[in-house]
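As you look at this complex, bear in mind that one protein chain is not there, while each of the others sits in place.
As written, the chains take the letters A, B and C, and residue 1 is the first residue of each chain.
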Amino acid sequence: MSPRTVWRDGERERTVELSPLGGDRYRVEVDGVARELGVERLADGTLRLTGDHGSVTAEVTAAGERRFVRLGRLDFVLERAASGRRRSGGPGGGGLESPMPGIVTRVLVAAGEAVKKGQPLLAIEAMKMEHLIRAPHEGRVRRIAAAAGEMVDGGVPLVELDADG
Amino acid sequence: MSPRTVWRDGERERTVELSPLGGDRYRVEVDGVARELGVERLADGTLRLTGDHGSVTAEVTAAGERRFVRLGRLDFVLERAASGRRRSGGPGGGGLESPMPGIVTRVLVAAGEAVKKGQPLLAIEAMKMEHLIRAPHEGRVRRIAAAAGEMVDGGVPLVELDADG
Amino acid sequence: MIRTVFKTVLIANRGEIACRIAATLHELRIRSVAVHSEADRGALHTRVADQAIAIGAAEPSASYLNVAALIAAARASGAEAIHPGYGFLAENAEFADAVEGAGLVFIGPTSEQIRLMGDKRAARALAGRAKVPVVPGGEGDDPEALVRAARTIGYPVMVKAAFGGGGKGMRAASDDAALREAIESAQHIAQSAFGDAKVFLERRLERARHVEVQVLGDGQGDAIHLFERECSLQRRHQKVIEESPSPALDEPLRARLTAAAVALARKARYRGAGTVEFLLEPDGHFYFLEMNTRLQVEHPVTELVTGLDLVRLQLQVASEGKLPFKQAQVERRGHAIEARVYAEDAARDFLPQAGHASRVRWPRSPFVRVDAGIESGDTVPVHYDPILAKVIVHAGDRGEALARLAGALDEACVHGVVTNLPFLRALARSPEVAQGAFDTEWIEREFLRSFAALSGAPAPELALAAAALAESLGVGGARNGVSRTRRAPDGAGPFAKGRWRLPGLE
Partner (left out) sequence: MIRTVFKTVLIANRGEIACRIAATLHELRIRSVAVHSEADRGALHTRVADQAIAIGAAEPSASYLNVAALIAAARASGAEAIHPGYGFLAENAEFADAVEGAGLVFIGPTSEQIRLMGDKRAARALAGRAKVPVVPGGEGDDPEALVRAARTIGYPVMVKAAFGGGGKGMRAASDDAALREAIESAQHIAQSAFGDAKVFLERRLERARHVEVQVLGDGQGDAIHLFERECSLQRRHQKVIEESPSPALDEPLRARLTAAAVALARKARYRGAGTVEFLLEPDGHFYFLEMNTRLQVEHPVTELVTGLDLVRLQLQVASEGKLPFKQAQVERRGHAIEARVYAEDAARDFLPQAGHASRVRWPRSPFVRVDAGIESGDTVPVHYDPILAKVIVHAGDRGEALARLAGALDEACVHGVVTNLPFLRALARSPEVAQGAFDTEWIEREFLRSFAALSGAPAPELALAAAALAESLGVGGARNGVSRTRRAPDGAGPFAKGRWRLPGLE
C-alpha cells in the first residue's frame, strides 16, 4: 500500500500523493504540486472537499480500473494505473484488446497467418455498431483468444501478434 | 429462526409462513391461506413475484421494525412483530411512548404526581407541530424518562404511569 | 438570456425550495450558495448548490432563522443577493432590512411592504383604499368593542391574530360568550406566537373557497398578474392540493378577481412576486384575505400554465427594477395541479414523521414535474417543515390533469419515512375533487372519513408475503429471520388457492 497513486487521464499519466494531516485535513500532491484540503464524507458516499475559499462536492464511482469523478457539476473519467506500468490496450498499446464490451461477430484471420499493418483481424459489435480490430504492425498471428459469437468485456486480449512477419 | 413471522398491519396481527419448494418456488401461507409463488431477485433488491397469471415487482425496505412494501404501484407499511407479543406503544398500549421522532418541548408533570385521565403529561414537537402525550387513565407518574429539549425517536418510552391514583 | 447584475446568490432556505431556486440560478449561470444547519449536513440542497456553508445548529433559531449567520455566509461567499425562499425569514422585515443594510439585495419586496402586509389590519385598510372588497370585520383592543362589532357584522365570526398567519391562533365564535373566550385565547396565542396580542374580527364565510392571484410588481407602481390558483383543498389551514385555473371561476369573475389583485399590488407599489389571497363565496362574492410577500409553495402551477419561471422573474425584477413583459404577453395554457408530499402519517392523525428515506423514487413522466428536497438515502430531520416534495402536472384540461396527477402519485415511492402519498392518491381520485366541488373545510368535514375507511383496509396477502420473503432472502435491509432449508409440508395445512387478493397476479 503506497500513498502514491498513478492515474491515466486521457493520454496523460498523473500521480497523486496523499498525506493525512489529522482530523479531516489532507495534504494532496498532484503531479508534484501540493494543496491542503478538508475532506468530509457525506452520507451517500459523496465527499465534500474544502479549500481556502469554499467547498465542492465530489462523487467518485469505481468501475474496474475506471474512476468516474464528478466535481460539483463537472464530470471526469480517470483510470487507476499500477505505478509506472501502462495498460497494453490503451492508445499506447497495440490495440489488440477489445476496445469496448461487445460481441465478437467475425474472426477474420487464423493463428499462424501473416498479416499486414492495418489488416482487419477481428470484428466486435456493440449496440448495433461494428468495430474492426486491425493489426497495428506487420506480423504473424500467434493466437486468437476469442471466437465468433463470444461476448467479451472491454480491455480483454483478443489477438496476440508477433512482430516478425 | 422460525419460518413463521408475525406482522402488524394497522390494527391487525397477521402471520406468514414460508416453505421453500426448491428452485425459486415458495409456498407462502398468509393468515392460514396458502399460495405458491415464484420468487426472483432482481439486481436492485427488488423481488419479482410470479403467480399463475403473471408477475408483479415487490420492493421491501426495512426501517427498524417497519417494512415499507411496494407491490407494483401500491404501497403498504407493515410492522414486524415478535410472535404473539404486541408493542406497548401501539394503539393497544398506553400511549406513553413517543408517537413520532421529535423534540420534547415541555414536561408538564413531575414524578410522583397524581394525574387524571386525559391530562397532558408531556409535549413533543416535530416539524413545527406539537403533539401532547396524555394520561390514558388516572394514576400516578412513576418516572419521566425524557427532559425538555431532548430529541427522541419514535416508540421510545417517555413516561411511566402507575394505575393507582 | 437575461443578464442580471448578480454573479452569486445565497439561498437562505433548505429542502425542495432551495433545490428549485438553485436550478434556476444554475441555468442563468449564477453561482448558488446553499446554507445548512448541522442536521442538514450533506442534504440534497447542499449538494445541488455550487457551494455550501454551515450556519448553525439544527434548531431553526440557530441556523435558518439566524440573521447574523446568514449575512456572514453571504459575505464570505461573495454573494450579492439573498433569496429567502418561503417560510423561515421570507416574510421577516427585519431580515430584509439587515440584508439591505449589509449592502446586499433582498430578492423580494421592500421591508416596508413586508411589514405592511404582515399587519393584517393594515393590509385590510390598504385593500379598502384600493377598492378591493374585504371580509366585513371589526378591530379594537377592547374585547367588548369587538363583541359589539360582531353583533353588527353578524355571527358566526372569526377571531384572528393581527400579525398571524397560517391559521395559527384563529378561532371561530357563534355568540357573545364564545367570542369573549375566543378573543382571550387568540390574544394569548398571538402574544406567544407572534409577539403581539392584537387580534381582529372577520365574519365567518360559509363554504368559501381559497383562491389567490399571483402578482408581479416593479416596485414603482406597475403590476401585472399571472392568473389565479385554487387552494381550497386544505387540512387544518395547510394546503394539500393546488391548481390553476380555479374550477370555480368563469372568465368575468376571473377578470374581476385578477383586477382586484393588481389594484392592490399597484396601490402598495409592490416589488417582485407576491400573492393576493381571497375567500370566494359560493355566490361568486370574493373578499381580500391577505397578501403573501414571498414565493409561494404552490408557485409551480402558475409556472406550468404560463410557461414562466417565477424565480427567474424575481431575479429579473430584483436586478433590473422593471417588469420584463406586459400583461397582454402573459397567456395561460391548459391546467396544472400540484400535490404536496409531506412526511406525515395520514392513517395516524397525520402525525409528522422523520428518519432515513432509504429508497426514494419520484415520478418521471411526460408533463409531470417534481420539486423534491430528498433523494434515496437522504434524512428527513425532525426540526423543519415536513414537506418533502411537490408533484406537479400539466395537461390540456382539468380531467386529464387529475388523471395525470393520480398516475404520477402512483409512481412516487418513499420508503423509510411514512408520507401522505396514500392520502394524496385518494384525494386525486375522489369524485368531489373531480367535480371541483369543495371548499376550504371539505377535507376535514367530509373527506377524512372516507379516507379513514380506505386506509383501514387490510393489506393484500401478497404484501405480507413480500415482506416475509424479503426478510427470508435478506433483501431490503431486513434481517434474515426465516430458515431457508425447511422442507414444505406435503399437502399439509390449509391451501385454498384463490382466496388471496393478488394485485397484478390474477
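Here is the rule we go by: contacts are C-beta pairs under 8 Å (C-beta built on N, C-alpha and C of every residue); 3 or more make two chains touch, one makes a residue touch a chain.
For clarity, every value in this text was computed on a predicted model and none was experimentally measured.
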Touched by the hidden chain, restricted to displayed chains: A, B, C
Residue, one of C:Ile53, C:Ala248 or C:Leu308, that touches the chain absent here: C:Leu308
Among A:Gly72, A:Pro136 or A:Pro157, residue touching the chain not depicted: A:Gly72
Selected from C:Glu38, C:Glu100, C:Asp410 or C:Glu432 as touching the chain missing from the view: C:Asp410
Interface with the undisplayed chain - residues on subunit C: 1, 20, 23-24, 26-29, 48, 50-51, 300, 303, 307-309, 331, 333-334, 361-362, 364-372, 375-376, 394-396, 399-400, 403-404, 406-408, 410-411, 504
In subunit B, positions touching the absent partner: 40, 42-44, 46, 48, 54-57, 72-73
Absent chain, residues of subunit A that touch it: 1-3, 5, 7, 9-12, 14, 16-21, 26-35, 37, 39, 41, 45-47, 49-56, 58-63, 67-78, 80, 99-103, 126-129, 131, 151, 154
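Going forward, only the chains that are shown with their structure count from here on.
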CA centroid of subunit B to CA centroid of subunit C, Å: 29
Chain centre separation (subunit A, subunit C; CA means) in Å: 48
Residue numbers of subunit B (touch at least two other chains): none
